[in-house]
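A single protein chain has been omitted; all remaining protein chains appear in their positions.
Here is subunit A:
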Amino acid sequence: MTTTPTSGAASPPRIADAAMLPSGAETAATSRRRRTRGGAYWQAAPMALVFLLFFVLPLVVVLVVSFWQYNSYSITPAFVFDNYAGVFDGCLASLPSLCTTFATYLSTIKFCLLVWATTLVLGFTIAYFLAFHIRTTTMQIVLALVCIIPFWTSNVIRMISWIPLLGRNGLINQILVGSGLVDHPVEWLLYSDFAVTLAFVHLLTAFMLVPILNSMMRIDRSLIEAARDAGASGAQVLWNVVIPLSKTGITIGSIFVVTLVMGDFITIGVMGGQQIASVGKVINVQTSYLQFPLAAANAVVLLIATLGIIFTLTRFIDIRKEL
């Protein structure tokens, strides 16, 4: 109804244009259009090439190699499922008790969910504070930088810096024992699930924080006022307006965190004192024994598991719609 005047005003000239167009001009216009479409493909070509060379090709190689045969001294091209059978060797037979592969995956997924939940809560809370409680843009930028600048140092350094703090004779244990709160040093602080989770959260919170902050900064402030005007309490504004409108950032941050935790073997190795299994570590060990086909098969299984988790998370929001 309100659109009719505009469309009504716009369409007649278009009809007139087409009617007055001589046939020669029409073909020229069509060919020009075809040429521009070809041009668009050329413009996309460099990026497509990079993508093909550094993403698709390696993935295809991994997939192909995962079907090859190997023994202790050679690798031969083939198409056998031995490696996949090897990954899940005895897993079905030994159920309900878990085989090594299942136990390893379970442990990795456990870390994944723990870290995901913690970074989500932390990242969301910090982003919310920065976006809605800091008034000046300058202060917002300064505080966002404070969160992000530590990420300019190496992952390993930031991990290792926890050791003097959490160790048996570390700072925390000295304080606890010195103050008489505990009689013996707390053992589970370092080389434990706790230490691994702590390090992951420390390393990955920024990957959650930044996309969420980005989503939140785009929320029109008048929407918050409109919700207040409609009688929403603080919690209702958060639940009905801020969270739905931050979902894009939450999803992107979740993808970052999930993929990074699922593929990790360094953090779990260092903070777990090389005592905690992880899928990444298994693959790492297999490649070091030159069991490339087995490692490739494991990598494919890991990829499928990670994609499965991400798929579940993206069901949470249709990410393509928002991008």
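By our rule, a residue touches a chain if its C-beta (ideal position, glycine included) is under 8 Å from a C-beta of that chain, and two chains touch if they have at least 3 such contacts; residues count from 1.
Rule of thumb we're sticking to: contacts and distances are computed from a predicted model.
The chain absent from the displayed complex carries the UniProt protein name "ABC transporter ATP-binding protein", chosen from "NADH-quinone oxidoreductase subunit L", "CoB--CoM heterodisulfide reductase iron-sulfur subunit A", "Oligopeptide transport system permease protein OppC" or "ABC transporter ATP-binding protein". Contact with the chain not shown here comes from a single listed residue; of A:Gln43, A:Gln236, A:Gln274 or A:Thr312, that residue is A:Gln236. Considering the whole complex, the residue from A:Val182, A:Ala226, A:Val285 or A:Leu307 that touches the absent chain is A:Ala226.
The chain that is not drawn here is touched, among residues A:Leu245, A:Ile266, A:Leu290 or A:Leu303, by A:Leu245.
For subunit A, the residues in touch with the chain missing from this view are 1-3, 5-6, 220, 222-223, 225-233, 236, 240-241, 244-245.
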